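For reference, the structure discussed in these notes is given below.
Removed from the display is one protein chain of the complex; every other protein chain stays in position.
Lettered A, B and C in written order, each chain numbered from 1.
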Amino acid sequence: MSSQERTWKTKESGPHTYEEALHPVVRKNYGKWKYHEIPKPGVLKHVAESGDAIWTVRAGTPRQDTVDMLRRLCEVADRYSDGFLRFTVRNNVEFLTPNQENVEPMIQELESLGFPVGGTGMCVSSVSHTQGWLHCDIPATDASGVVKSMMDTLYREFKDMQMPNKVRLSTSCCAINCGGQADIAVVVKHTRPPRVNHDHLSTICELPKAVARCPVAAIRPTVVNGKRSLMVDEAKCICCGACFGACPAMEINHPEHSKFAIWVGGKNSNARSKPSTMSIVAHNLPNNPPRWPEVTDVIGRILTAYKAGGRPWERVGEWIARIGWKRFFEETGLTFDDNMIDSYRHARTTFNQSAHVRF
Amino acid sequence: MSSQERTWKTKESGPHTYEEALHPVVRKNYGKWKYHEIPKPGVLKHVAESGDAIWTVRAGTPRQDTVDMLRRLCEVADRYSDGFLRFTVRNNVEFLTPNQENVEPMIQELESLGFPVGGTGMCVSSVSHTQGWLHCDIPATDASGVVKSMMDTLYREFKDMQMPNKVRLSTSCCAINCGGQADIAVVVKHTRPPRVNHDHLSTICELPKAVARCPVAAIRPTVVNGKRSLMVDEAKCICCGACFGACPAMEINHPEHSKFAIWVGGKNSNARSKPSTMSIVAHNLPNNPPRWPEVTDVIGRILTAYKAGGRPWERVGEWIARIGWKRFFEETGLTFDDNMIDSYRHARTTFNQSAHVRF
Amino acid sequence: MDGANDSAMKGACQCNGCGSDGNGTFLNPTPMLDQLESGPWPSFISGFKELAERTKKPMLRGVLDQLEYSYNTKMGYWKGGLVTVDGYGAGIITRYSMIKDKFPEAAEFHTMRIQPAPGLHYNTSMLRELCDIWEKHGSGIIALHGQTGDIMLQGIEQDKVQECFDELNQAGWDLGGAGAGMRTGVSCIGPGRCENACYDNLKLHLKALQHYVGQVHRPEWNYKLKFKFSGCPNDCTNAIMRSDLAVIGTWRDAIQVDRDEVRAWIEERGVDALVNNVINHCPTKAISLKDGDMVIETRDCVRCMHCLNAMPKALSPGKERGISLLMGGKNTLKVGVNMGSLIVPFMKMEDDDDIETFLEMIDEIIDWWDDAGLDHERIGETIERVGLKQFLEGAGIEYDINQVTRPRDNPYFKAKY
Partner (left out) sequence: MDGANDSAMKGACQCNGCGSDGNGTFLNPTPMLDQLESGPWPSFISGFKELAERTKKPMLRGVLDQLEYSYNTKMGYWKGGLVTVDGYGAGIITRYSMIKDKFPEAAEFHTMRIQPAPGLHYNTSMLRELCDIWEKHGSGIIALHGQTGDIMLQGIEQDKVQECFDELNQAGWDLGGAGAGMRTGVSCIGPGRCENACYDNLKLHLKALQHYVGQVHRPEWNYKLKFKFSGCPNDCTNAIMRSDLAVIGTWRDAIQVDRDEVRAWIEERGVDALVNNVINHCPTKAISLKDGDMVIETRDCVRCMHCLNAMPKALSPGKERGISLLMGGKNTLKVGVNMGSLIVPFMKMEDDDDIETFLEMIDEIIDWWDDAGLDHERIGETIERVGLKQFLEGAGIEYDINQVTRPRDNPYFKAKY
C-alpha cells in the first residue's frame, strides 16, 4: 500500500455532503414542514408551510444489496423521483416526489422488481441486523438468513398497518447485539464459557488485554504445556464473549452451545413512556439454519398476542407494562424460567420490592 | 448476676400473650370486621359482621413516657374502655370501646391531660423516632427533642384531617435511620469521614472487624506511634458511619460536622404505587438544639406545598411523581444540588435515561 | 471528642449527689431542655422532670444533666458494654456514661427490651404491674414502643437487672432481641379490629417468636433478623422497609364486592369521585367504568388495596386469603435502604399446620443464610450478593414471575443446557 505513484492528496472530507442529494422541493422547504399523513401503507405525504407537498414511497430491501440491485433502484428513482432516493435507518429505500401521479406507477414497478412497498406507520418494518457468517469474525449464526426467514413470514405485517403501533425487530449474530434493542429482538446467546484453545492462544494473545476485558474477572493467567496461557473460572464466567473480542483463542462459539434468545420490549423513542431496555422471554432455541423455524414461531406468537391485545399507540413493551409479565407469558404460551431472573449488576432493581402480586 | 438464690426457672415465653389484652367485644368479633368509618379526627368506628361496633379514640404521646404518664392512661382506660388500651406502631395510644357515649368524655379527658386526640385518616400522625442523646451510643443529635419541636408546629395537622393523604414523619439521630423511611424524614447526615482516635482505638478495637465493616473498603490497617491502628482513605470514604458501630474510636460525630438532611417520598404501603424509597431534598441544615428551627421550617414548606398541590389519596411521593422533581423544588423553595445526584451502587438506575425534560 | 464545651455546666451544682440545684428543687437547672416544655405537643422533658421530682431518683437527675450537656455540646456521651440476665445473651442495651466524672449519677443507664403482646395490646392491670416493677428497680422511664416493637424500660443499673427481670418474667414478660439474632416482632392490630386483615397475624407473630425464642435470647447468626406481620398490603407495620421477613396478608381470588354499597357510594359521592379517586388510582388499570358502575378485572388486580381503602364498605379482600412473604427489608446502613422483595407470593395461613409449614420454610431460609451470609450481612444483602435465583435454589423456594418486575435485560447467565 505505498502511495508513491499518487498524484493527488486524500481529502479527509468525512461524510458525503448532502445538499446535492436532496430533491429540489425538499431543498426549497428544508426545515419548513407542517405535517404529514400516511395515505396508504408504504406512502407518506408531507406538506410544507409553503403549501408544497412531497410524497414518499418506501420499500423493503435485503440490506445486503448488490450493485445490480442498486442500479435497479436508481432506474426507479430516475423514472419517478427526479433521480433522488434515500435509505431509512432500517434499510428501507425511499423515493421522494412532488408528483402524486408518480406514486402508483412507482409502487407497481417496485413490487414487480420484488421490493415490497410498505414499512410505514403501525406496521412491522424491516429488521435491523448484522453481519453473521457472511462477514463477522465472531458470529455464532447468520443474520441475513434469519432476517429473510422472519420477513417471509411477516410480509403482510410489513405491508399492512394493522399493529397497535410500530413494531421494530432486530437480529444479532452474537450477544454483543450490533443490531440493537427492539420491540422484538433475536439475539444469539452463548450458553457455556469459552474453551481456551491453548495452542492458538500462545501465538496470538496479548494476555493482559484478554484478562482485563473480562467484566467479572473470570480469566486468570496459567501455564499449559510449559507455555503461558489463560484459564477461565467457569463458576464466575457469565458467557458474555467479551474475551473472544480480545483474543480469538477464547472460543465462545460452538454449533451446539450457541442458541437463540428472544427479547421483547426494547423501545428507544421517548413517546409516552421513557425508552426501555428489552427483557429476555425465550432462550435455548436451536440455531437451525437455513430457516430457523423455532425462532420465527416465537416471533409469530408474540406478534399475534400483541396485535390482539395491544391498545392503539402501545408499543410491545407498553402493552406488557399494562397487562403484566404474567399475562404476557400466558398469552404468548412462552415460559418464564429462573434463568430470566436477573443476576447481574443492578439485579436488585428488578426485584419486586412490593406486595403487588398477580395470580 | 448470679442465679444461686433463684427459686424458679426463667420462662422463655417470648412475646406477651394477647388474648387477655383484647376487649371482649374485640375477642367476640375477632377477624370478623366488616368496615370502618372515621366519624371525626381521632375517632374510628369499626363495625363487625355481627353488627357490633367498636369506637377507637386515638391520642398522641411523647413515646418517651414515664410510669406516671402510663398510669394516667390506665385511669382513662379503666374509666372509658373497660380497662383496655393499646398503642399504634407510631406511638399513639388507642382506647377501644363499644360504648359510643364514652367517646366524647374520653376525648375531653385526654385533651385535658395534655394528650392531643387525632392522628387518624389524612393527617400528620406522630413521628416515629429514635434514641438520640438520651440513650444511644452513636447519635449525632437528639431525636425526642426534634420530634417535640416538629410536632409543636404540626399540632393542628395532627388533629385535623386536611392533608391529601396520610403523612408519616420520622426522625433519626444518625444515618443508620432506625426511625425508618417516611413521607418526610429528618435524618442526621455525617458530613466528613471519621477521625480515628488512635489512643482509644488501640485499647478497644477488633481491627479486622472494623476493616470488614466498611462498605467501600476505605479502612486500612496502619501503625501509629508504634501501635497498630487504622487509617481512613478519605477519598473513598462515604461517611456512612458503619465503622463507628464496630469501633467507637472511628469518631464520626462532631458538633459542626453532623448536619441534618431532609428526605421525602418514602412510602411503605402498597396502596396504588409500589412502596418507594425516600429522596434527599435538603442537607447541611444545622444541628441546632433545643428547637432546630431550620428543620421545622423545611418540614413546614414541604407540607404547605403538598397540602396545596396534592390530589386526594396522593402520598407525598406520589404527588412529586406527578408534578416532577423540578416543580417540587420550585414549589417548596428548596434547592437541588449536585450532591443529590446519586453516586452509590445503583446510581445509574437514577440517571434520566430518556429525553424527557422539564423546563 | 472535640467540640465539647464546659460552659454548658454553669449553673448546675457540681457536687456528687446533693440532690439540689440551688433552686430548692430536686433537679439541677436544665435551661436548654426546659425550652422543650413549651408548646402544645406533650413534652417528654416535662414527663421526665415530673417523674424525677416525684421519685427523687438520682439517676434521673444525672441523665437529665448529661442530656442538657449534650444539648449544649452537641455530642452524645454514652458507650456500650455487656449486661445480660442468666442464660440470655441479649435483651439489655447497656449504657455507661463516658463522662461519669462529670455526671456520676448517670454512670449507668441500661435499657431492658421487653416483648409486648402482638398488636401492642394491654389491659390496665398488665400495664400497671409493669409500671410497678419498673419503678421499683429502674428509673421509671418507659418508651412505648421502640421501633422494633419492644417496650423499652430505660434506665437501670447493672446490679438490679436480674431481679427486675425475674419479677417481670414471673408476671409474663420476657426480654426482646438485640445483637445478631432474632429480634422482637411487630404486628398491626389485624383481626383485632381491622376489616382488611387477611390472616391472624397476632397468632402467627406469637407462634413465630416463640419458635425462635432461643435465637432471640442467644443470638449467634451473622446479624439481626426481624419479623414484621401486617394483615394486608397496606402494611401498617412498615414491614417491607424494616424487616428481613415481612409477612403481609393478601388474597388470591376476586375482591368481594357489595353491589349495593357500591351504588350507595357512587350515589353519595358521584361518578367523578369514582373515576378520580378510585379508578384512576388503580396502578394496573384493573378497574373500568361501565354504565356508571365499576368493574374489576381480577386478573389485572395486583392487590394494592387502594380501591378497598377508598370504598371500605363496598369492597373487601377475597375469600381465599393468606400471606405473601417479602424478604430482605432493612434500612440505610452500608448498602442504602433495601425494600423487601416478594419471595413467596402466596401461602395459606389458616391453621396450625399452615403455621408449621411456614416456620419450616423460614428455618430453611435461615439455614441458607447462616451458611451463605457474611458477618454483619443482613439476609437481603446476602440475597443481593449471591443472587436471587441462587437463594431460591438454596432455600428450596419455587421461582415465580411475581418475584421480579421484569425478566432480565442482559444475557449474562449460564444456563444448564
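The rule is simple: a contact is a pair of C-beta atoms (placed from the backbone, for glycine too) under 8 Å apart; a residue touches a chain by one contact, two chains touch by 3 or more.
Owing to the predicted nature of the structure, the values given are computational and were not obtained by experimental measurement.
Undergrad: Relative to the complete complex, which of the depicted chains are touched by the chain excluded from display?
TA: Listed by label, the shown chains it touches are A, B, C.
Undergrad: Have a look at A:P39, A:G83, A:P221 or A:G333 and name the one touching the chain we're not showing.
TA: A:G83
Undergrad: For the chain that got dropped from the picture, name the residues of chain C it touches.
TA: These residues touch the chain not displayed: 332, 336-337, 409-412.
Undergrad: What chain B residues would touch the chain not displayed?
TA: That gives, for chain B, the contact residues 175, 187, 189-193, 234, 237-240, 259, 261, 265, 277-281, 283-284, 322-327, 329, 336-344, 347-348, 350-359.
Undergrad: Give me the chain A residues in contact with the hidden chain, please.
TA: Within chain A, the residues that touch the unshown chain are 1-3, 6, 8, 10-18, 20-22, 26, 30-37, 46, 54, 56, 60-71, 73-74, 77-78, 83-89, 91, 93, 96, 114-116, 128, 130, 132-142, 144-145, 148-149, 151-152, 155, 158, 175-181, 197, 209, 212-213, 215, 240, 242, 245-246, 248, 251, 253-256, 258, 266, 268-275, 277-278, 287, 289-291, 311-313, 344-346.
Following the convention adopted for this analysis, only the chains that are shown with their structure count from here on.
Undergrad: Using the stated contact rule, I'd like to know whether A-C or B-C comes out ahead in C-beta pair count.
TA: Higher contact count goes to B-C.
Undergrad: Measure off the straight-line distance from the CA centroid of chain A to the CA centroid of chain B, and report it in whole Å.
TA: Once rounded, the distance between the two centres reads 50 Å.
Undergrad: List the centre-to-centre spacing of chain A and chain C in whole Å, with centres computed as mean CA coordinates.
TA: Comparing mean C-alpha positions, chain C is 51 Å from chain A.
Undergrad: On a C-alpha centroid basis, what's the spacing between chain B and chain C, in Å?
TA: Inter-chain centre distance comes to 11 Å.
Undergrad: When you check chain C against every other chain, which residues touch at least two of them?
TA: Residues 233, 235, 240, 248, 283, 303-304, 339 of chain C touch two or more partner chains.
Undergrad: Among the residues of chain B, which ones contact at least 2 other chains?
TA: 270, 274-275, 346
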